[in-house]
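First the structure, then my questions, so here it is.
Only a single protein chain was left out; the remaining protein chains are all shown in position.
Should a chain be cited, it is by its letter among A, B and C, assigned in written order, with residues numbered from 1 in that chain.
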Amino acid sequence: MVSTANQGDRRCATNLIRLLLVTFAVLLTFLHNRALADNSAVDTSSVVSASITPLAPPTSLVVSDHVYDNAERLDLVWVPSIDDKLIASKLIEYRVYRITDSGDGQRIAVLPAGANSFSDENVESGHQYSYYITSVGADSEFPSISSEPIEPEREWLNYHLISLLLICMIIGVAITYFIETARRGKKLFIRRIAGLEAIDDAVGRATEMGRPILFIPGIQDMDDVGTVAGVTILGRVCRVVAEFDTKISVPTSRSLVMTAARETIKTAYQTAGRPDKYSDDMSNYITDEQFGYVAAVNGIMVREKPATCFYMGTFYAESLLLAETGNSVGAIQIAGTSNPMQIPFFVVACDFTLIGEELFAASAYLSSEPKQLGSLKGQDLGKAIALTAITIGVIAATGSSAWHIGWMQDILNALESIFLTR
Amino acid sequence: MMGHYIALSLLAVLGLGMIFIFYLTVKGRTIERRFVFLYIVFTVSLPLFVKMKPPIQVSPEVQQVVETITSLSPGAKVLISCDFDPPSAPELQPMLVAFTKYALKHDLKLIFMGLWPLGPSQANRGLRLALADTIIAAKNLTYGVDYVNLGFQSGNEFVIQAMGGSFKSMFPQDDRRIPYDSIPLLNGVVNYRQIDLVMNFSAGKPGTIEWIQNAVDRYQVKLSAGNTAVQAPQVYPYLRAGQVRGLMGGMSGAAEFELALNEKGKASSFILSQMFSHLAVMLFVIVGNVAWLMTRKKK
Amino acid sequence: MKREIPLIITFSVGVLLILSVFIPPTEHWGETFSLFFDIIAVFAFFLGGGNLVRTHISKLSGKKAGWVYSAVTLAAFFFMLAAGLFKIANIGGIGAPVTENGSLFQESFNYVMNPLGATMYALLAFFIASASYRAFRAKNREATILLVAAFIILLGRTPLGVAVTSWIPDSWDIFQIPNMAIWIMNSPNLAGQRAILIGIGLGVASMSLRVILGIERTYLGEDKG
Partner (left out) sequence: MSTEFGVWVAALMTIGLFSFLYKDNPFFKVCEAVFIGSSTGYWAVVYFFDNLQKKLWEGIFPPDGAVGDAWLWGGAILGILMLCRLSNKIGWIARWPVSFIVGATAGLYMINYFVSSAMMQVASTMQSLVVTNGGGIDWQATIGSVVVAVAVVSGLIYFFFSKEHTGAFGGVAKVGIWFLMITFGASFGYTVMSRMSLLIGRMDYLFGDWLGMIR
């Protein structure tokens, strides 16, 4: 790929290409077969019965099991009544009736004129259902022929998501593979991330000035990946803090984050061999309210004048409120967030900013444990796959739309069905 | 005409202030934050007292919203999800009011709801304003027949998903505790299939993106949206992919919308104030940079 | 034991939830989790809220610096708590929800918390101005690009931008600032967002895997306890 690529990288690239080719081949075959199957299943009959009744019922009612679900849905399609017209229609609405286990017909839905499909989502496996639909006029109702009884089926694997499963597995296996090789001692190169290199200095500065460090793990709860990333970084930062024996303060906007943060800080102090220096006061819950929290943190900043501020996690509007106040008290500031909208504010007002993916990589980077770094390498493989797919996809899309090359359209379709999972 | 002169003299006063700041900065005396703050107070509040119509051009995204709305025929049912709270109201409330006024004038049937706890009360506020309009008041519209407020339901995007099955499962009763089945407007409304358009006014999450992922992608719902200026760029990819039909972004989006629908409201008067404050921010950037470049050259 | 159980829990819950996506009968597990989460969060709130009350009471009883503000905090807290839990002056009586307009709880929210939140939010306008003046410098090429892009969008999304370049003929309308702003939003901005999003997707996947496999456990402690 690049002139600086060494032997190992090249071998890795070859393997990668081989892996990709095999996957694509498998998927193409699979998708092709599925497309054939889908085509044959489409109901194309549009025979309209020549009815002489005042109001024709809908025809060609087909009921089918909704695929890849937990036996909870049946799909109905029909051809609308010939009396269902856009203008001056005699037909007012359709009514859907359901017969459960050859019992009585029960009205389950009323649909406006023009409707030609319905999904019954109140079915259970173990029962037989048949349906009929009526055309309803001002004072009359005419039923269609009842459909064959059908039982909803439960599927154990969602084949719509099979490509997702495959890609997840490829990347999962790759990450695990790189973690393993790294564990076995293979040296991994990871580029410098300036914001993370600066952490030691930033902590050192606070120590020298005798002022505290402020760490904000975002304003979301522990069920947010950004917060989880923030807390893992807190662990790494705290280890340095414990070594320098600096004061750290972690105000949180969620109780759970406070609990997790205390756990994390305690562990860091233990690992650094200073368990006696830890105290629960290092992390305090303030309030769940976004701006109440900001008001309090701004107050803390102005009163305690931290020498260093970290903002790592999920941030919304408060990003600049925090960063500008931090700046006004002369703190060194290091930020990281995955919210693309807030990155610019941190970029402008902070000294260092981790952008998107860098936030999630930070903890691994800081740990400098080979197995953690290995996972970053796995991430890169994911990017390589994305890049390859985009390149092929763009070429195929261009070829098919600008020059109408058929096989390029096929490639594009295949790629799209892999990546568009819904 | 008078308005123009006042606006011009205002501009002159603020301009002189900015020149003074520039002078100080170039002299190497970076002014204190507080003066910047004070300057902003004047820039934002003074124009609020001025009555002048600023030149606005309706952008294609807003035009698309307008076309989507105007293509609805009388009696069409619109689901309006108010997913914002008072802090975002300056931007979104004018959109909501303008839309509600237009819709009620054109006999659209409105079903309000909210994924944010305070959304429905914003809807009520907007409705109160719209119903006070003389043309709408003359129509003698009734709650439950012409419009209804389903209230708030917690659960974020899961609410959107569940509504694909049935609205009633998420809103057994409306904001006024009337059971779903005894509201005439909702008679026959089972799920999205009976809805002609979903309007979403969104200030974040859950909001437009959740509506796209859970209602448009799954149930092929027709969706138009109004967003805060911050939120809007994230929706652009979806706008381009055709998943959302038109987008109003921020106060200028609201002002354009008011203009296009010919429903003059608060956004039209706020926009002047906004224009001045933007000008101020841009001038601060320029002043800061010019001064910085000049002092750097000296060194 | 102390050390292994949390790791086992993390691993099994993580793996189960990943698999549940692909298996229709277990699809709803994600929703069940969010329900679990809401319940756990309430119990955690006892810890957080309790901690808050304890801190302020100790400040108050020790008459430490700023104890007056601690008193105010506690008073506001218990006022809200009482108004809500005991439904004091509730509009619909004891059976109605407290969030009804007109109830003491909701009115306190409307007239105290709401304006406070909105004002705090509005402070941003001032901070943007001061950041523009102080930090928004064209220090290097990257900063310059950011600055220029921001400038065009700012101009283009306001009536001012329309006025500045309305003289440009329609055949060159792409150079009118509003159109340039739209183009930036739709093309480079969109693409940049995409690159960030793809990166985030992979970053999250990789971090989640590290967490599930127990390689990343700073939040639990690889301690000796």
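Here is the rule we use: contacts are C-beta pairs under 8 Å (C-beta built on N, C-alpha and C of every residue); 3 or more make two chains touch, one makes a residue touch a chain.
Keep in mind that what you see is a predicted model, and the values were worked out from it rather than measured.
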Chains shown that the absent chain touches, full complex: A, B, C
Sole contact to the chain not displayed, among A:246, A:259 or A:283: A:259
Chain not shown, touching residues in chain C: 2, 5-7, 9-18, 21, 30, 32-33, 35-47, 49, 52, 66, 69-70, 72-81, 83-85, 97-98, 105, 107-126, 128, 141-143, 145-154, 157-158, 174, 181, 183-202, 204-205, 207-209, 211-212, 219-221, 225
Hidden partner interface residues of chain A, rising order: 1-4, 9, 164, 167-168, 188-191, 193, 222-225, 228, 256, 259-260, 263, 286-289, 291-292, 295-296, 298-299, 302-303, 317, 340-341, 343-345, 347-348, 355-358, 361, 365, 376-377, 379-380, 382-383, 386-387, 389-391, 393-394, 396-398, 400-402, 412, 415-416, 419-422
Contacts of chain B with the absent chain, listed as residue ranges: 34, 37, 40, 44-45, 48-49, 87-91, 154, 213, 228-230, 232-233, 237, 241, 249-252, 266, 270, 273-274, 277-278, 281
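As a convention for this text, only the chains that are shown with their structure count from here on.
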Centroid distance [mean C-alpha coordinates] between chain C and chain A, Å: 17
Euclidean distance of C-alpha centroids - chain B vs chain C, Å: 20
Distance between chain centroids, defined by C-alpha means - chain A, chain B (Å): 27
Residues of chain C engaged with two or more neighbouring chains: 34, 117, 121, 128, 130, 134, 136, 193
Where chain A touches two or more other chains at once, by residue number: 291, 317, 340
Chain C residues touching chain A - in the complex, by the definition given at the top: 18, 21-25, 27, 34, 37, 40-41, 44-49, 51-52, 55, 113, 116-117, 120-121, 123-124, 127-128, 130-131, 134-136, 146, 150, 192-193, 196-200, 202-211, 213, 215-216, 218-225
Chain C to chain B touching residues, read off their complex: 31, 34, 99, 101, 114, 117-118, 121-122, 125-126, 128-130, 132-134, 136-138, 147, 151, 154-155, 157-160, 162-163, 178, 182, 185-186, 189-190, 193-194
Residue numbers on chain A that touch chain B, as the complex places them: 93, 109-112, 115, 118, 121, 291, 316-317, 328, 340-341, 422
